[in-house]
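Structure first, commentary second.
As you look at this complex, bear in mind that one protein chain is not there, while each of the others sits in place.
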Amino acid sequence: MTTEPKTAATGGVHYVVALAVLLALTATSFALSRVAAGGASHWLALAIAAIKVMVVGYVFMHLREATFATRLVALVVLLFIAILCAGIVADVALR
Amino acid sequence: MSELLRRILMLPEQSSTVAADIDRLHYFVIVVTMLGAAGVAATTLWFLIRYREGGPLSRRSRGKTGEEIRPARTRAALIAELTAVGGLLSLFVLWWVIGFRQFVGLHSPPEDSLEVYVTAKQWMWSFAYPNGTGSNGVLYVPVGQPVELIMTSRDVVHSFYVPEFRIKQDVVPGRSSTVWFEVVRPGRYQVFCAEYCGISHSTMRAQVIALDGEDYARALEGLSAIQLAGPTADRPAVVGEQAPAEPLSLAAIGQRVAAQAGCLRCHTVDGTAHTGPTWAGLYGATIPLEGGQVAVASEAYLTESMMDPRAKVHLGFKPVMPSYQGIIDAPQIGALVHYIRSLRDVRRSGGPEPAPAAVEGSVPLVQPLTGEPGEPPAPPPASPPASGTAPPAEATP
Amino acid sequence: MTTMTPPPDPGEAAPRRLEPQFADLARQEHAVRLGMWVFLGSEVLLFAGLFALYAAYRTEYSADFTAALHHQNLLIGTANTFVLIISSFTVAWAIHRLRHGDRRACLVFLAITMVLGALFLAFKAIEYGDHFAHGVVPGRGYASAELPARGARVFFNLYFLMTGLHALHMIGGLAVMGWLVTRVARRRATPAYHAELEMGGLYWHLVDSVWIFLWPLFYLTG
Partner (left out) sequence: MTSTASYLTAGRGLRSWLFTRDHKRIGILFLIGTSGALFVGGVFALLLRLELLTPGETIMGALDYNRLFTQHGIVMVFLFMVPAIPGVFGNFFLPIMLGAEDVAFPRLNLASFYAYAIGSAIVLAALFAGGVDTGWTFYTPYSTSSLTAVATAAFGVFVIGLSSIFTGINFVVTTHTLRARGMGWMDIPLFVWSIYATAIIQVLATPVLGLSLLLVAVDHAWGLGIFDPAQGGDPILFQHLFWFYSHPAVYIMVLPAMGVVSEVVCTFAHNRPFSYTAIALSSLGIAFIGFLSWGHHLFVSGMSVLDAGVFGILSMFVAIFSAIKVFTWTATLRGGRITFTTPMFYFFGFMFLFVFGGMTGVAVATSSLDVHWHDTYFVVAHFHFIMVGGTLTAFLAALHYWFPKMFGRVYSEKWGIIGATMVILGFAFTFTPQFLLGNAGMPRRYFSYPAEFQWLNVLSTAGASILGLGMAITLGYLVYALFRGAPAEDNPWRSRGFEWRTPTPPPLHNFAGQPEMVPGAYDYHVADHHDHDDPAS
């Protein structure tokens, strides 16, 4: 396991761009909810949220500089949330 | 052989139609378990003795280090281990296949099942029969006919368990759950409550009394009728003293409850839409819901519609129906459901009803008779059709 | 949290921060960071249980949930989303500035973060007050005239649980921020070694991330 960061340290531009992207995505999400694009719009909003969280994680939380082990933690956690939700929703939806 | 195993394993008598099959799988699994555990223990013991320090095969007495003797035999051992693991996995999957098929069977009551409504509460069981009678603590069932129990709880989770039938089902407040069985010989069978439910959990027992046809009918006649209406939150579900002389059928009781509880102010039974959807032909139909989904009007759906009408709103109707939670009790719900079911062959017409094809498609077993007595000529739609509804029912051949 | 960051020892020379079990500072920082991520993973699973409940109940009561969503204060919810996103940026920026040796800017941005966090909580308090005024309270006292359905009660129970738990995390985050400000001001966190600042930042971002999901679930109708 290497302790050296794999990527060069995050520079100022990264943060500003990330902020801009986040604000833009939030605005988009808001606008979409106003025009009400039917049943799929809810999933769309969640997808946008997921992208936002990825941006936060990748830039603000320095995952881009992180070691493999750290990234693995993030991935495993997401996987387990999915498992928990899927197992429970499957029961409610199918019974 | 299997009778011997049953006795050794102390399983109770096989008194339901499913018990023998389930027990066969039981023997299979348990015998393998015992042999497997014994096998592992015996092998371990054998190695412990053979390879003991200073024993005939221990490395010291051979005067060699492990490295020198290993490679030749390791391959064989590896293959043995892989075979064992693979074989075991196939065995597990086989058990799963058999077991899951049986499990599905346990959850598929035959069409002609006799339905009994069961209410559990701390700490008693009560039962309501299709003919309108009820009993506490004793469930009468006919021998040789499948019985389906539609169960709900008034307080906490209980579980309906009859060891002799090899069936068990939790009874959950706020929802209904079902279990079915067919008894093969007359007798008395213990019912246990198997889900911990408080101080008297261990004495929350009942009996199933299985009787041959005639005896069964006689027994039911001897029972008292279910009380009709009234706030019942604190009273037992079944009150014998107020029984009318002639027990009514459960559907007839449902009709009365519907009148007394005011359902008929909003619902018709002749196929016309009113404030609420008609009950005619409702049972088993596929209902379009507000929000784009559909639901099948099963017992669970009907029960939920009474307890929590807003959970699923019929497309095109306003959510104005009040909840009857706590106002009508479980046997009354059972009666109402039964009544609505008895109307399943009445043809519906007008209003924002689902497409007729959907109605008939989901009730394949009973074809509506043309010109059935009691069916009124279709009146004009009572409310404007909601967008996207199908043409009126008259179109059906 | 606090137990994982190095102790407040008087010297600022970096080597003295090294705990005996680590070979060097880089390894120690890697360990602290990994530990923090594992801790955050654990935190996320705390919320995951509630998200799973939300998903299950939404499946069960989709109509009621939609109806209840229409009664939510979209304005406050959206404003709060912007507030938190900006605050996430300001934390990141504060750390960035410290990395470049700019202690003053770091302090300023940490302070801005705290103000934004407080603003978020203030909005939240207004929103809760509004709910209470309409009889929308958690638990048995629920008495909303407009939304009497059981599904709506479930929705609001979940709403109070999830946003409440989130608000508790915000309060915790604010406390951490306050502590970090003193660390930076007293030169305990230096441009060369400021693991506690990184960890505090991670925590703040996590709390922000949770809100990023709460927003569509409790405000956006669609």
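Lettered A, B and C in written order, each chain numbered from 1.
Heads up, the rule we're going with is that a residue touches a chain if its C-beta (ideal position, glycine included) is under 8 Å from a C-beta of that chain, and two chains touch if they have at least 3 such contacts.
Nothing here was measured: the structure is a model prediction, and the numbers come from that model.
A.B. asks: Could you tell me which of the visible chains the hidden chain touches?
C.D. replies: Across the whole assembly, the hidden chain touches A, B, C.
A.B. asks: Among B:Val172, B:Ala217, B:Leu289 or B:Ile327, exactly one should touch the missing chain; which is it?
C.D. replies: Spelled out, the listed residue whose C-beta touches the missing chain is B:Val172.
A.B. asks: Which residue from C:Val154, C:Ala167, C:Ala195 or C:Leu214 sits in contact with the chain not drawn here?
C.D. replies: That would be C:Val154, which touches the missing chain.
A.B. asks: Can you list where chain C touches the absent chain?
C.D. replies: 3-4, 7, 19-23, 27, 30-31, 34-35, 38-39, 41-43, 45-46, 48-50, 52-53, 56-57, 60-61, 138-142, 149-151, 153-154, 157-158, 160-161
A.B. asks: When the complex is taken as a whole, what residues of chain A touch the one chain not shown?
C.D. replies: Residues touching the hidden chain, for chain A, are 1, 3, 69, 76-77, 80, 83-84, 87-88, 90-95.
A.B. asks: For review purposes, identify every residue of chain B that touches the missing chain, sorted by number.
C.D. replies: Interface residues of chain B facing the absent chain: 9-12, 22, 25-26, 29-30, 32-34, 36-37, 40-41, 43-45, 47-48, 51-53, 55, 57-60, 63-67, 69-70, 73, 77-78, 81, 84-85, 88-89, 92-93, 95-96, 98-107, 155-157, 159, 161, 163-164, 166-170, 172-175, 177, 190, 192-203, 308, 325.
The rule is simple: only the chains that are shown with their structure count from here on.
A.B. asks: Just how far, in Å, is the C-alpha centre of chain C from the one of chain B?
C.D. replies: Centre separation, chain B to chain C: 45 Å.
A.B. asks: Give, as an integer number of Å, the spacing between the C-alpha centres of chain B and chain A.
C.D. replies: 42
A.B. asks: Specify, in ascending order, the residues of chain A that touch 2 or more different other chains.
C.D. replies: 39
A.B. asks: Report the residues of chain C in contact with chain B in the complex, numbered from low to high.
C.D. replies: 60-64, 66, 148-152
A.B. asks: Would you mind writing out the residues of chain C in touch with chain A in their complex?
C.D. replies: Chain C reaches chain A through residues 26-27, 29-30, 33-34, 37-38, 40-41, 44-45, 48-49, 51-53, 55-56, 59-60, 74, 78, 81-82, 85-86, 88-89, 91-93, 96, 99, 198, 201-202, 205-206, 208-209, 212-213, 215-217, 220-222.
A.B. asks: Which of the residues in chain A come into contact with chain C in the complex?
C.D. replies: 3-4, 9-10, 12, 15, 18-19, 22-23, 26, 29-30, 32-33, 36-39, 41-42, 44-46, 48-49, 52-53, 56-57, 59-62, 66-67, 69-70, 73-74, 76-77, 80-81, 84-85, 88-89, 91-93
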